[in-house]
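As you look at this complex, bear in mind that one protein chain is not there, while each of the others sits in place.
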Amino acid sequence: MAYIVEALSIVCILGGLFFFMTATIGLLRFPDFFTRLHATGKGDTLAVFLCLLGFAIHEGLSLTALKILFIAVFMFLAQPTATHAISRAGIRHGLKPWVKGEERQ
Amino acid sequence: MIVSSDDIIIKTIARIFVPFIQLYALYVIMHGHYSPGGGFQGGVILGASMALLLITHGYDEVKRRLPEGVVMLLGSVGVLIYAGIGLTCLLLGGNYLDYSQLSVILHVDPAHARSLGILGVELGVGFTVMAVMYSIFFDISTGGILPEDQKQEEKLESEG
Amino acid sequence: MNEFFIAAGLALCLLVFLVLYRVIFGPGVFNRIAASSAIGTKTLIILLILGYVYNRVDMFIDISMVYALLNFIGCIAAAKYLEMER
Partner (left out) sequence: MEVTIFIHAADDAFRILEKAKARAVGLLDTATNLTSETRWMREKKIQAILKGAQETKSGFQNFVATFVMLMVFWALLSGKFDTFHLSLGVICSLIVAYLSHDLLFANVRVGDGRLIAQRFLRYIPWLMREIVTANFHVAYLALSPKMPIDPQIITFRTKLESDISWVTLANSITLTPGTITIDIEDREFMIHALDRKVADDLDTGEMEDRVAHIFMEADHIYIQDVLDVSRIFAELKRGM
C-alpha cells in the first residue's frame, strides 16, 4: 500500500516537472510576449498543481497536506490573474502582438 | 496618485484575497515562536495586503479603512510595546528583554511568561513594520502629496 | 524518496537557469516580468522540496506560502506601474 502511495506521488511530481519543462521551453521558443504568456500562464498552473498534489499525497492525511492544498487553490486563482494583469499592461503600453510571417522578437 | 483600477478581474480577485491574506499575516505574527515567522515577516505581509488593496481599489477606499493617523499611531504604539516590555524586564531586575522576569507580574511560571513576552514583542514589531511599510508605499505612490493637501492649497489659492 | 526529491530540486534549479536567459536577454521589460514570475512559481516548489529534504515541512510550507503571496502581489504591482507609466 505504502509503495502505491509513493509511486502515485512520484508520478504526480514527475508530471509536474514535465509541464514545468514544456512551459520553460515554450517561454524560450515562442516568438513574442503574448505567446510566451500562453506557455507560462497555463503550464505553470498545472505544473504547480501536480507538484503540490504529489506532496500532499506523500504527506498523507494531515494539516500540512491541507495547507499544501491551500497553496494549490491560491495558485489556481492567482496565476491566471497575474497572467491577465501583465498582458493587459502590455497591450495598454502599446505592445503589438506578433502575427504570422513576422520576424520573431 | 493611485486611482481605483478599472480592471474588474484584478479588483474582484483582490477583494476575495485581502481578508485571508490579512488573517494569514496575523497568524504568522502570533505563531512566531513555533514557525519561522515572527513580527517582521507578518508585518511585511500585512503591509503587502494593504498595498494590494491600494493598488486595486485606490486611495480613498484604503483611507476609509485605515486612515493615516491610525497608521502612525499603530507604528508608535508598536515601538512603545516593544520598549515597554524591555524596560519592565529591566525594572524587575533582569536584563533588557529578559522575559522570564515577567512571571512576577503575570503570576505564571517563567517558561509561560517567556512565551507571552515573546508574543507581545512580536505584536509590537509586527505593528511597527506594517505601519512603516504601508506609509513608505503610500508616500511613494502619492509622491508625498495627499489629496486633502491639494484641496487645501486650492482653497488657499482661491481665497488669496 | 529523499534522493528523488533532491533530483527533482536539481531539475527545477536547471529550469530556473533556463528561464534566467529570458530575464537577462528578454527584449523589453514585460518579458522580464513574465519570466521572473515563472521563476517565482518554480522557487515555491523548490522551497517545499527543501522542506522535505530537511524534514521541516511544517516550517517551510509557511515560507513558500508567503513566497507565493509576494510573487502574486509583486506581479500585480509591476503590471499596474507599467500601465500607469504610459
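Order of writing sets the labels: A, B and C. Residues in every chain begin at 1.
In the analysis below, contacts are C-beta pairs under 8 Å (C-beta built on N, C-alpha and C of every residue); 3 or more make two chains touch, one makes a residue touch a chain.
These numbers were taken from a predicted model, which means no experiment stands behind them.
> So there's a chain missing from this view; which of the remaining chains does it actually touch?
Per the touch rule above, the missing chain touches A, B.
> Which candidate, B:30, B:77, B:90 or B:118, sits in contact with the chain we can't see?
Going through B:30, B:77, B:90 or B:118 one by one, B:30 is the residue touching the chain not shown.
> Go through chain B and note every residue touching the omitted chain.
6-9, 11-13, 15-16, 18-20, 22-24, 26-27, 30-31, 65-66
> Provide the residue numbers of chain A that touch the chain removed from this figure.
Interface with the chain not displayed, on the chain A side: 18-19, 22-23, 25-26, 29-32, 34-35, 37-39, 41-43, 45-47, 63, 66-67, 70, 77, 80-81, 83-84, 87-88, 91-92, 97-100.
Keep in mind that, in the parts below, only the chains that are shown with their structure count from here on.
> What chain lies closest to the overall centre, CA atoms only?
Measuring from the global C-alpha mean, the nearest chain centre belongs to C.
> Does A-C or B-C have more contacting C-beta pairs?
Most contacts of the two pairs: A-C.
> Distance from the CA centroid of chain A to that of chain B, rounded to the nearest Å?
33
> Please compute the C-alpha centroid of chain A, do the same for chain C, then give the distance between them in whole Å.
Chain A and chain C have C-alpha centres separated by 11 Å.
> How many Å are there between the centre of chain B and the centre of chain C, using C-alpha atoms for each centre?
Once rounded, the distance between the two centres reads 27 Å.
> Send over the residues of chain C in touch with two or more other chains.
Answer for chain C, listing residues that touch two or more other chains: 58, 65, 69, 76, 80.
> Chain A: which residues touch two or more other chains?
Those would be 74, 78, 81, 85, 88.
> In the complex, go through chain A and note every residue touching chain C.
6, 10, 13, 16-17, 20-21, 23-24, 27-28, 33, 36-37, 40, 44, 47-48, 51-52, 55, 58-59, 64, 67-68, 70-71, 74-75, 78-79, 81-82, 85-86, 88-90, 92-95, 105
> Which residues of chain B touch chain A in their complex?
Within the complex, chain B contacts chain A at residues 7, 9-10, 13, 16-17.
> Flag every residue of chain B that touches chain C in the complex, lowest number first.
Chain B reaches chain C through residues 2, 5, 10, 14, 21, 24, 28, 35-37, 41, 45, 48-49, 51-52, 55-56.
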